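Left out: one protein chain. Kept in place: all the others.
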Amino acid sequence: MKVIVCVKQVPDTSGKVAVNPDGTLNRASMQTITNPDDMNAVEAALKLKDETGCKVVVVSMGPPPAMGMLRELLAMGADEGVLISGREFGGSDTYATSQIIAAGINHLGIEKDDIVMCGRQAIDGDTAQVGPQIAEKLHLPQVTYAAKIEKEGDTVTVQRMLEDGYMTVKVQTPCLITCIKELNEPRYMSVGGVYESFKKPIAVFDFNTLKDDPLIDLTTIGLKGSPTNIFKSFTPPPKGVGQMLEGADKATCEGLAETLAAKHII
Amino acid sequence: MDFNLSQEHLMLRDLYRKFAENEVKPLAEEVDEEERFPMETVKKLARYGFMGIPFPTKYGGAGGDILAYAMAVEELSKCCATTGVIVSAHTSLCCAPIFENGTEEQKMKYLPALLSGEKIGAFGLTEPGAGTDAAGQQTTAVLEGDHYVLNGTKIFITNAGYASVYIIFAMTDKAAGTKGISAFIVEKDFPGFSVGKKEKKMGIRGSATCELIMENCIVPKENLLGKEGKGFAIAMKTLDGGRIGIASQALGIGEGAVEETIKYVQERKQFGKRLSQMQNTQFQLADMHTRMKAAQFLVYSAACKKQAYVEAEMAGKKGESYSADAAMAKLFAAEAASDVTRRAVQLYGGYGYTREYPVERMMRDAKITEIYEGTSEVQRMVIAANLGVK
Partner (left out) sequence: MAYNSMDLAAFKDVWVFCEQREGKLMPTDFELISEGRKLADELGVKLCGLLLGDNVEGLCKELAGYGADKIVLCESPLLKYYTTDAYAKVICDAIEELKPEVFLIGASTIGRDLGPRCAARLHTGLCADCTHLDVDVPKYLDFLRASSTLDIDSMKFDMEDRNLKMTRPAFGGHLMATIICPRFRPAMATVRPGVMRRAEFDQAKADAVEIVRPEVKLTAEDVHTEVVEVVKAAKKIVDLVGADFIVSVGRGISKNVEQGIKLAEDLAEALGGVVGGSRAVIDNGWLSADHQVGQTGKTVHPKVYIALGISGAIQHKAGMQDSECIIAVNTNESAPIFEIADYGICGDLFKVTPMLTEAIKAQKAKKQ
């Protein structure tokens, strides 16, 4: 049994977000992190490893620096890393991305008792589409928004969150599950894990590695193979300037309350 | 010379920082205020391998080096000096002497539980009448058949009460002076061993500092660490290593104060300006940071030197002494930490003197680094002796 976890390296949008004059994101000026929901997926996989001794493989598609992120996940306890990286893959939308990652997973091989895990969504694009689209491409049943996962034999029972509650869903392996932060608290790397991580393998899958997979066709991957295109990207105009009130005392608060009342806001 | 950290060290620093920020910092104020030993943190430290960093995986260690260990104490101490010293005393003063002087049986018996953090370690050398003058040991150990009988009192013992394993020094031959001191591995459950009163301290208030009392304490013969009469040498060598830990703690405290102060001066306004816009603030922080950076170089250099020593000894060769390097690192880092934290409080002004902000705690915490595991004066003695100035 193995758990394949799909992870993405993303700019840390919790800090300052820098935008280039042309309206694109200035990625170079931003810290990168492992996408938060993906960390929950990694933790869920490692928990299964703790319980069953299964293998955990972390897979990421991205430029070579994503290797560092994979190393960190190995230091948390994952067994192997796979970096899917290639010029041909650049510019992919979620459809094309899922084709490529699905081909990468095919290359690893999916067996009867395997599970694929993803984070619900990445904080840069917030699409939540790649997980379900990988599942479709691999013909796997999917359960998204998992807040609780239990595995017994071939059966996985998932608490799947809804806006106003949850569903309990049973599914057979192999399957794909997308994880949300309520699922668990991701562990840290361990000191020993850092040293071990340098002894664990990280494979690189490029276009040549995957080109024989039927999913990989230059018309279905990369910028050219993406059904969606960016028509325009722009920054919203700054809101009208607000005012900093003088002081922070009783008079300030009374003045503010008076203004709100005068404007019929309260 | 390469001043760059390896990839492993960079990853470890990232781990230490995240752990310290998320797990240690939120408790620092409470631990100080309530003089409470942060047992819950120790459990987490254990889980992530912080309790056995510079030891081989064979004994359950993390397989790291001394620099990796020093950096851990540094990063933990940035947020909480109490947590820093718990790790330092455990690692340098208990695990290290067993690893460096123990028989294979002793190592296999004690190290796995210590390095996994399941058990905490401590070190008992200081006595009411034997502080800086460690040779004046009054505790005695008498061999009676298959065991030694220990009698005496140790004071100011870090981790006391929470530790399960203690390295205890006692006179096996009073007439022989320092050559009559021997070291023992003492378990907290040995008959006749007890923990006495807890000190109320100025700083590192969450760390447990207590008396140890041995009244006809029975210690099996096989728990003699090293040979009889070699205790003083073991103690001195252990303290050399311990000083790197304390120097790292001091380094962390000072760096923590600089970081906190930088945040504060950018927020606080006086005379219509941010404090950070005032030249005095800028110059003060420039000095503070420079001092801590210099301390960091000394500490890291001493750590690397000890690593080279350990590697040589493990290879059966004679390692080069790092005693003076450790002494210089501790002397400089401790004095820098005291100076920098004092200046931090000054920059904060009245707020800095209150417990609203962490710098007053850091100032109290910094002071001990000039005192324990050899006062600054002792460090100067070591350094001068190493220079041949006698």
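Per-chain numbering from 1; labels A and B assigned in written order.
Basically, a residue touches a chain if its C-beta (ideal position, glycine included) is under 8 Å from a C-beta of that chain, and two chains touch if they have at least 3 such contacts.
Owing to the predicted nature of the structure, the values given are computational and were not obtained by experimental measurement.
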Q: Over the full complex, note down every shown chain the hidden chain is touching.
A: A, B
Q) Which listed residue, A:29, A:52 or A:172, touches the chain dropped from view? A) A:172
Q. Per the definition of touch given earlier, which of A:31, A:52 or A:233 contacts the omitted chain?
A. A:233
Q | Among B:6, B:103, B:216 or B:266, the residue in touch with the chain that has been omitted | A | B:266
Q.
Just to verify: which one of A:60, A:142, A:190 or A:209 makes contact with the chain not shown?
A. A:142
(Q) Residue by residue, what part of subunit A touches the chain that was omitted? (A) 11, 13-15, 17, 19, 23-25, 36, 93-95, 98, 123-133, 135-137, 141-145, 157, 161-172, 175, 181-182, 226-239, 242-245, 247-250, 252-254, 256-261, 265-266
Q. Which subunit B residues touch the hidden chain?
A. 26, 266-267, 269
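Just so we're on the same page, only the chains that are shown with their structure count from here on.
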Q | subunit A-subunit B separation of Cα centroids, rounded to whole Å | A | 41
Q) subunit B touches which residues of subunit A in the complex? A) 71-72, 75, 187-198
Q. Tell me, which parts of subunit B touch subunit A in their complex?
A. 7-8, 11-12, 14-15, 18-19, 47-50, 53, 57, 61-64, 68, 72
